[in-house]
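Let me begin by handing over the structure; questions about it come next.
Note that one protein chain is taken out, while the other chains of the complex remain in position.
Right after this comes chain A.
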Amino acid sequence: MVSNLTVGERQGALAILIVLTLCGLVMAAAAAGHGDPMEMHGYLVMLFSLGVMAILLRGFLAPPPSEARLASYYDDPIKVGIIIAMIWAVFGMIIGDWVAWLLAYPDATFDAAWASFGRMRPAHTSGVIFGFGGNALIATSFHVMQRTSRARLPDQLSPWFVLLGYNLFCLIGISGYFMGVTQSKEYAEPEWYADIWLVVVWVAYFILYMRTLARRKEPHIYVANWYYLAFILVVAILHIVNNLAVPVSFAGAKSYSLFAGVQDAMTQWWYGHNAVAFFLTAGFLGMMYYYLPKRAQRPIYSYRMSIVGFWGITFFYMWAGSHHLHYTALPEWVQTLGMTFSLMLLVPSWIAAANALLTLNGAWDRVRDDATLRFMMMAAVFYGLSTFEGSFMAIRPVNALSHYTDWTIAHVHAGVLGWVSLIVFGSFYALIPWLWKRERMYSPTLVEVHFWLALSGTLVYVFSMWNSGIIQGLMWRTYNDSGTLTYSFLDSVVAMHPYYVARAIGGLLFLSGTLVGCYNMWRTIRWSSAISAAAPDELAPPELLPAE
């Protein structure tokens, strides 16, 4: 891989890594004096940079790559990104299932602070959202932006900077939770120095995207890119505003958020809900808009629906966050706005889902036979279902019952297992044979097995949490004839036990599917005997553009 970098790029990479190593050294030295966890993070940054440097130096003196490389796409970082995404998937899902079992059997853990529920839960959420989802988005975006622009990435250093830099952010964040380093803001837990680093990486990502688009040979920017762009831009805005904080000292990890109380709550849920919108939705819609039509070999059903869906989602979502704060101390006018826009949001969401499903018209026989396409189809179905559920739960009286309960957990997992994970697996199964130039996945049967494990895992998970959530909500508000509350809080905890066991089993099913997928991907990559005919999109053939 290093041998594909030009000499200038190798030197640039070395310079960046030296600077990073020094940053790590400074962090470690500054924090060492008073035993702050930032010391460990300094070592982590150093170790990471030195590790990458070792790889770089091994190929540093290799002959420079030939000019011929410029005639093809640059896919090395995509391949690495896919592998990293799957590693994070396994990590995040193992931790997730472990904490799921802890809610049924609370002592099933090590007798150590790092292994307690409160520290592991964010490691699960960040592991799957940022580790798995984020790497999948970065890797596929590199693929989609090149293919739809019919242009090679502008250079070979910045994609590596984005990919590896992003993973350094994930590592700092997640290792921090185990040490108790957290801002406590959901999905924005990493502390100030990790946040600053992510801004640097993100700016590089945006510039890379714009430079690639500037080199495009298509006059139009394809739909998938609108979504990836919205993902990059809006996540930047959200991340910066929600993480504004004042560190206690530049030699320590702890910081205090700039906002307090009700303003902080609103900012956090404006962030939190739109992390769902622009990280877990927009980016993956970009993925869907490319890989689904590609795999089905059908153009997108409607160009106009793509436009309405896109701008509707971009505009409406940003108002909806306050539905996380119904009946709280947030002023009621904001709650009402949040509910109203959440309901309107259903329109563009369903337009996007319908656009995907209608694209499959005429290809349903392939959906039946091809598990990869079925992954994507099922993802679109779950996307439609969970956006409907989301709008429904944003209605104030419904939210009165559902909020604070496991129903929210059911809803989130219908989204992240049913929609996000399935679209990623479908896209990876399509992409891996193309990238590694294999005829197909090593075992289509195992893709099929993975599909059914993932689907059944999702259903078991979601149904058990729907049950427990609704029972919880009802128990909390049930009154006796005498006008007192019937159940103690503990009664509701006890009633949850069977559902918590069922949920953990559902998670285990889903995790086993992921492991099957990893094995299959690994075999495909290592499967040297079956070098295929040219991958379908190698020589820049015309792209499938949306129907007019």
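Assume contacts are C-beta pairs under 8 Å (C-beta built on N, C-alpha and C of every residue); 3 or more make two chains touch, one makes a residue touch a chain; residues count from 1.
Here is the rule we use: contacts and distances are computed from a predicted model.
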item: Chain not present in the shown complex, as UniProt names it (candidates "Phosphonate C-P lyase system protein PhnK", "Oxidoreductase", "Xanthine dehydrogenase family protein molybdopterin-binding subunit" or "Cytochrome-c oxidase, cbb3-type subunit II"); value: "Cytochrome-c oxidase, cbb3-type subunit II"
item: Given A:Gly59, A:Pro106 or A:Pro498, the one touching the chain that is not displayed; value: A:Pro106
item: From A:Leu14, A:Ile94 or A:Leu213, residue that would touch the chain that is not displayed; value: A:Leu213
item: Option from A:Lys79, A:Arg121, A:His239 or A:Arg366 whose C-beta touches the chain left out; value: A:Arg121
item: Selected from A:Gly12, A:Pro247 or A:Pro299 as touching the chain missing from the view; value: A:Pro247
item: Where the unshown chain meets chain A, residue by residue; value: 34, 102-104, 106-107, 109, 111-113, 116-119, 121-122, 177, 180-186, 210, 213-214, 219-221, 226, 229-230, 233-234, 237, 241, 245-249, 252, 254-268, 270, 278, 304, 307, 311, 314-322, 324-331, 334, 337-338, 341, 400, 403-405, 408-409, 472, 476-477, 479, 484-485, 489-490, 493-494
